[in-house]
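Shown here: the complex without one of its protein chains, the others still in place.
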Amino acid sequence: MDVILNQYYLQIAIFVLLNAILGVSIYLTLATGQLSLGNAGFMSIGAYTCAILTVKAGLPIYLGIPIGGIAASFISIIIGFPALRLTGIYLAIATLGFGEVVRVIVLNLKVTNGALGISGIPTLGAKIGKALSALGFPHGVGGLTAQQTSNLMVLVVLLLCLSFLIFFCTRLNRSRVGRAFAAIKADESAAEAMGINTTYYKLLAFALGALIAGIAGGLSAHLTFFIGPKDFAYNRTVEILTFAVLGGSDLIIGPIVGALLLTLLPELLRSASEYRLMIYGALMVAMMAFRPQGLISEETVRFWKRKLGRGMKQ
Amino acid sequence: MFWQQLVNGLTLGSTYSLVALGYTLIMGVLNIINMAHGEIFMFGAFVGLLLVTYLKVNIFVAMAGAMVACALLGILMEMLALRPLRRRAVSDLAPLISTIGVSIFLENLALKIFGPQSQTFPSGALSGVQIQLGSIQISLVQIIILGISFGLMFVLRFWLSKTRVGKAIRTTAESIDTANLLGINTNKIILLTVALASGLGGIAGVLVGLSINAVEPTMGLSMGLKGLAVLIFGGMGNITGAMVGGLILGIAEVFTVAYGASSYRDAVAFGMIILILFIRPQGLFGSSTRKGGRF
Partner (left out) sequence: MKKSLSKWFTGMMIGTLLLTTAGCGGGAAPAANSNSQGESAKLGVVAYMSGGGAAYGQSQKEGLDLAKDEINAQGKIKIDLVYEDSRGNNTDAINAVNKLINKDNVVGLIGPTLSGEMFAAGPIANQSGVPIMGTSTTAEGVTDIGEFVFRNALPESSAVPQAVKKAVEKYNLKKVAVMYSSNNDWAVSGYKTMEKALQDNGVEIIATETFADKDTDFSAQLTKIASLKPDAVMVSSLYQEAALVLKKAREIGITVPFVGTNGFNSPELIKIAGQAAEGAIVASPWYPGKENEKIKKFVADYKAKYNKTPDQFAAQSYDALHIYAAALEKSGSTTDRQKLRDSLATIKDFEGVTGKFAFDDKRNPLMDATVLIVKDGQFTELK
């Protein structure tokens, strides 16, 4: 039990969940076959909006995080209208450019404190801890330290967020909207010919992705105590992209598995950390060459279902 | 001051053009954005630096060496990261992601091999020589860069339009399948194009490294992103677009500093491409039909 409750493992679990949420954000835009490299930018908008609201305006965290998400998706709609006329690599590059522009603006604004970033952001854990002690559990619950309890609570909160997102996305897939997404992904002109308003659905996917990236940004601000423009640069975009590349983007579980693996592996291979990015790079090339659909595709799931089903019968 | 700033902008822009030429060649033939071009450029700079420092060769020999080394690197990339993708029908995002992978790999490989410190060319290697023209000052390396970029532009245009190989490249650019039917060995042509573009990247690396006289592993990323911006701005796969786009970007950046706010400089490149993509997605010199505007 002690091993599981070790702060270190709890912290990693928290980052796994955060990254999984980011994985969902890129999955949603990829669901229409659009690659957006602006997720780090949207994350940055969410994180800064949320941090400024909670630190400077004293808003509670549970309001700040959704507002950050909404701000990100609002901006995504503004740039989405013209941007979604672009397809494929053009959109990827335009959104990459958007991320860079956001970074420069953040660097120059007073309210974001430029390169110095915003420090001393109240942590989610500390807030929950305070709430708990107000409820009469000053030293944690059931023999756990206050820190362990608050970290566990953060974990639960993130888990709830992620479960909701998974639930939402699976429902979405079975709905009209999801089918429209799939049709656009398969063939945009054909989808349009069938009477699907492709611009509307592409924009919807784009805005949903931005919303989730913004929420993840807000969460990350309250998990890392400090945010600076550097945290949301090109590297972060590439990192989010690798979740989807490794896990696959056909099914929602793909990027989540990708996030899990790519957050855990570096911790396990800490001693090889200087080779870590080289391995990432090689991994991206290898995945594209040998398994462009990612580790998990619909076929894999079908295969396992069949196999497990057979096993049951025997 | 205006004229001096204009010269500053032109010389900065010529380095961008030189980098963008490599992007353009690959874009024109393969219709992919080679995100690793910046890192190939950086390797070129290092090869040139090592040749000049340890083998004490002439700077032009170093450029040739860097060109050969980078061409080999490009061939390796084409065989390992691009060719396997062409064999199966994958979306056009796959090569983009694959070359992002190559770029991350190369940057970190360079950090491992060369170390993170920036290194300088030994003194007397052409860098730092200044020429005074009236009240305007320009460095010799910058003139060479400007000359080589324009020279390459004309040579490339001529070569692509008049020679047999050039025609084969253009046919391949139109359609790989048709080119195959016409009996062109497209794999060979593509390999040649990637090698050529990477070799150009190598030359650009040495020249730019020489002009700023500091070479370090992360220089590829920022230069690569600028080259990418020029590629989109000038029109994908258009050589004139790469040249003019680079110069415009250079001047725009310098004037942002000179007459605006220097802290917004880095937003200029990407602000420009967002703008051009919204107004004229095919770029300044691209034509509206997708294939027609190449070369």
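Which chain is which? They are A and B, in the order written, and residues in each are numbered from 1.
The definition used in the following text is that a residue touches a chain if its C-beta (ideal position, glycine included) is under 8 Å from a C-beta of that chain, and two chains touch if they have at least 3 such contacts.
All values derive from a computational prediction rather than experimental measurement.
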Consider the whole complex, including the chain that is not shown, and state which of A:Ile77, A:Ala115, A:Ala131 or A:Met194 touches that chain. A:Ala115
Check each of B:Thr53, B:Ser91 or B:Ser139 against the chain that is not shown and name the one that touches it. B:Ser139
Contacts from subunit A to the absent chain lie at residues 2-3, 6-9, 11-12, 15, 107-108, 114-117, 119-120, 123, 147, 224-226, 228-231, 261, 264-265, 267-268, 270, 273-274, 276-277, 291, 295, 299-300, 303
Which positions on subunit B touch the chain that was left off? 1, 4-5, 8-9, 11-12, 108, 111, 115-118, 120, 123, 128, 130, 137, 139, 208, 212-214, 216-219, 222, 253-255, 257-258, 261-263, 265-266
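Here is the rule we use: only the chains that are shown with their structure count from here on.
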Interface residues, subunit B side, partner subunit A - complex: 32-33, 80-81, 84-85, 88, 90-98, 100-109, 111-112, 221, 225, 228-229, 232, 261, 263-264, 266-267, 269-271, 273-274, 277-278, 281
Would you pull the subunit A residues touching subunit B in the complex into a rising list? 33, 35, 79, 82-83, 85-86, 88-90, 92-94, 96-98, 100-101, 104-105, 107-108, 234, 238, 241, 245, 274-275, 277-278, 280-285, 287-290, 292
